[in-house]
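For this depiction, one protein chain was excluded, whereas all remaining protein chains were kept in their positions.
Order of writing sets the labels: A, B and C. Residues in every chain begin at 1.
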Amino acid sequence: MIEEFEKTIQDRHQAAMQWKEANQKKVFGYLCCLTPETILHAADVLPVRIFGSPEKLQVADEHLVPYGCRYAASCLDLAARGVYDYLDGVVIPNSCDLISKLEYWWKELVPRKGPTLAGVELCPYVLYIAYPEKRTGRKVLDYYKHELREFKQALERGLRREITDEDLSRAIAVYNEHYQLMGQLKELRKRSPLPISGSEAWQIEYASQLMPKEQHNRLLKGQLDQLSQGTKAASGVRIFLSASATDVVNARLYQIIEKAGGQVVSEDISCHTSYYGNTIQTNGDPLTAIAQHSLEIDCPRSTETCSPATYPYPTSRWDRTRSRLEGYNAQGAIFYIINYCECRAIEYPYLRDKIREELDIPVLLLQGDYSLEGLEQVRGRIEAFVEMIGG
Amino acid sequence: MSIQQEQRIKTSKSKKSIQTATETWAFIKEDYANGHKGKAEGRPIAWSCAAMDKELYHCMGVLPFFPEQFAALSAVQRRGGTRDESVEKEAVRFARAAEQEDYASYLCGYQRVATGFVIESLRTGDWHDAPLGGMPKPDMIVTTSCVCDVRVKWFEDMAQRLNVPYFCMDRPERIFKGILSTPKEHEVDYYASQIEDCLTFIEEVTGTRYDPARLNECLDWAYKTNNVRQEILQLRKAVPSPMGCADGFGTMYPGMYQSGTKRCYDFYAKMRDELRERVEKGIGQIENERFRLLWYGLPTWYNMGIFNYFEKFGGVFVYEPAYNPDPWPPRRPEEPIREIAHRFLLRGTGMGNVVDSILHDCQEYKISGAVLSYLITCRPIVFPAVEISAALEKELGIPSVNLEGDLVDERLFSEGQVYTRLDAFAEQLLQRGPRA
Amino acid sequence: MEGKICVGVDVGTHSTKVAILRGGEILATRVMRAQDPEAETPEAALRAMLAEAGLSWKEVSFTVATGVGRDTIPFAQRTRSEQLCHARGAYYHFPQARTVLDIGSEGVRAMRLNEKGEVRDFVCNSKCAAGTGAFLEVISEVLEVSIGEMGELALRAPGREMVSSYCTVFAESEVISLIHRGRSKWSILAGVIQAVAERSFELLKKIGLRPQVVLTGGGSQNPGLKKALEEMAGEEMWVPPEPQIIGALGAALWGEVLTISP
Partner (left out) sequence: MDHIIAGIDIGSATSKVVILREGGIVASSLIRTGADSADTAHRAMAMALKEIGLGLADLHYIVATGYGRIIVPFAHEIITEIACHAKGTHFVFPHVRTILDMGGQDCKAIRIDERGLHTSFAMNDKCAAGTGRFLEAMARALDLSIQELGPLSLQASESVAVSSMCAVFAKSEVTAMARRGIPQSTILAGLHEAIAERVHGLLKRVGIEPEFAISGGIAKNVGVVRKLEERLGLKAHIAPEPQIMGALGAALFAAERG
């Protein structure tokens, strides 16, 4: 794998700090795919995704009850311990019940020592985005555009600079290239034999959320050229992975699956860029285009406006899951749901039934607590599952 | 501070102290009977949730049913209405059915029970083998994004299973400091559009046209009802407390689920009169009120007797913020939809708001201790628990205790553990003496 | 007798099991307690078994290991999961098997099989001892009955005591207090077995309970448990001969397949 990706993954904090130092620019952390990264990019800010770590909670557990997702708790814990002190700001969208509450805890637990203006602290600061629960419907775009405008204004106030339409368009161009390249990567993963292993693909995904997109695009382009030559091949039972979050902790899943003789070929993962399919429209108002693009994300927490006559209830989750299985010739589906990740836990039984009934593909449910030990405990099940399919 | 063995009262059923509370049951039974009759006559049935604006159904001639309420009902009843303790509670039976389908056991108890009911009914084809004959099969499922993620996904999941039309009213998340604040224009626009779309959705399902005059009529009743409920809340601040949390939860049904009807207004008007009389005569829940408690969170529906637990120590539960309404701004009959939207968006949803409002309530109701019902399966309620207890201690010097369990699934409730905690808490409060 | 020799080794937490097949027929089997310090190592056991059958180590054409400790068998060419081995072992005895429940000491697993005996789906118990064979072992110590006679005794119980604690450790104290309150040992046993059966039954229901249901693993030697499960399901369940070695048998059977297409 590309060295620069690996370096960033090895020490993401160091990488961000170095970038900051070298470029004398600001770095913002963000918590979820729903964050409009382009707006940050347009403001010359490097958006890096906030992830957790395998370490035990040290500070956050005094404030959090044990009945919530440990992944989000781990992110908060790292911040409360000062690991994320290099961030100049944090963006928290309303993605799930716990993430949206982090807005409060972040302000409470993460010491703010940035500059103040008339007693008001400027950086680091926490920006909240009230992303709508519904992706579609008559006024959704209007509403969300407003929220994004407010977000942009807050950013402008904090950074004391204007973010022009030109800035936005520039950022959109960079991100569009990224989406296209990631699209090509996905296409490659449809092939058989598989030109790239699941864990290598994961590294690319993961690194893309940590390094400047320009750099990532450049590296990825080179990588894609090599891959399409088709010199390497990864073999194994083709697995679709649907998971709550896969950062450095849960990425162990890829290794376990590979060791058992499987390969992840497609995924539906929070903490991943896999929700981005299309590019952002470039004609018309850039902010509207960005809003529209975010609303295309069909992750488990969102729902849709339906019409009794045509389609009575949302189908996008199943449609998405199906295309991720069929298009990639997946032979098995693994669902890894972190305890207390409710949206995934509720939709699972229905998706499982559909996969079994309509595609006749076996499904494995794993539940975990966001820890390496937890993953070791499901190793045996993954092995059995892969063997069951592979014979 | 003695807890004599013989005083350990049987706690599965609560003793109701006010007369009106005993009438709730008839109210609920009537609604279920009407629902079954309506269903047979072809009237439209909706399954919906507590935070929804019920007036929309009443003005559209829809009979609403509420899976959350049904789950609570299942937590009380055993199969076939028997009192035989070897027969498990209906809620446990349904929750188990859901868990067998791999719905995780940490999911909201309401969700597991209602989904279990759907699964069982689809499996057996018998929709009536449930408390009060079950919820009639719905023609639509309508939910809101307010309060928790669970209801959005859960209702969507039920719609898929039942193959009925689904609508979600999306309420913008509002995070700010303070308890009440004026919503922004684009937020009101958005929520109003959601209400309009919901009405269109109901029109499409039922064929009934939306009539603003009808909505205004319902809102008038709702408004009057809310005023009466505000009076009730004022009366409940009296010392000694005229009515406790068991009654508070026990009488929330009409207001929570049937707001916008005259029946509902009559219920609370009567209740207010009764309370007023009690306050005037100085009648309290118990004779020697020594300390006043607040119950944060939702009740353990299968064990409402827990609200009487402190009585032997002279403790009374006086207030439960969970289902009680805020005061409403004046009516705006010229634009009823915007009125609803505006009103609904007044309260903030951030954690800071939750903490502030509990502090406020504790002062208003002269609380000396709080029981934080850690209903571990309800994330929105349990998340702020630590912050609340810290703030209570720090700002007001009020101690609190946590209970762990589920709202309807009694398998998660461990008696020995809970009572040890309550006893220790009572000791703690008695040591401090009455609040100045 | 002619035929290829295949060996299966099942390294469980409670015991290690070895099975030798010749030409698809069971030649020898052996169970060694893990706790027993005197017990032979799997390798020594296999050597002894081979010697008894008049065979040499070199004649073994393929060895497959299974069980939680399957990676500790250096002489195995391949490993296979318990799920697959128990299914194959059960199917060997009963081609009608569509659901297999393996009750081991720490792991309880339910498998769904197709007509060809291939596993299509499985579910496992959680990280807690409640409802496993280990639970029964703990209780057998407390009640001072051997694990082997437990089930028989329970079948003769006059009644059934309720054991309500979920946690094995708390259940242990509950059982002790029941004894001291003078309750019948047999009825207590019946209660304990009922509690274990309920947990296993949950797994069976999840997987779908398609007949024929076959019980395997050490726990299925407990007739009380079998009866309790049958009552809950309302249908008969089958237990193969020597159910505890089914995993090892399955592993050996996999050996036959894998030697052909390794």
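To be clear about the criterion, a residue touches a chain if its C-beta (ideal position, glycine included) is under 8 Å from a C-beta of that chain, and two chains touch if they have at least 3 such contacts.
Since this is a predicted model, take the numbers as computed values, not measurements.
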Where the missing chain makes contact, among the chains that are shown: A, B, C
Absent-chain contact - pick from B:S86, B:T124, B:N163 or B:Q431: B:Q431
Sole residue of C:Y91, C:F122 or C:F135 that reaches the chain not shown, by the stated touch rule: C:F135
Residue numbers in chain B that touch the chain omitted from display: 1-5, 8, 386, 389, 393, 399-402, 414, 416-417, 420-421, 423-424, 427-428, 431-432
Residues from chain A at the interface with the omitted partner, ascending: 56, 61-62, 66, 373, 376-377
Absent-chain interface as seen on chain C, which is shown: 13-14, 34-35, 105-106, 127-129, 132, 134-135, 138, 166-170, 173, 176-181
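Assume only the chains that are shown with their structure count from here on.
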Two chains sharing the most C-beta contacts: A-B
Averaged-CA centre spacing for the pair chain B and chain A, given as whole angstrom: 35
For chain B paired with chain C, centre-to-centre distance based on mean C-alpha positions, whole Å: 48
Touching two or more other chains - residues of chain A: none
For chain C, residues that touch 2 or more chains besides their own: none
Touch list for chain B against partner chain A, complex: 101-104, 106-108, 111, 140, 145, 148-150, 152-154, 156-157, 159-161, 163-168, 170-175, 184, 186-187, 189-190, 193-194, 197, 201, 204-205, 350-352, 374, 376-377, 379-380, 382-387
Contact set on chain A toward chain C in their complex: 362-363, 377, 380-381, 383-385, 387-388, 391
Chain A-facing residues of chain C, complex: 68, 80-84, 118-122, 124, 127
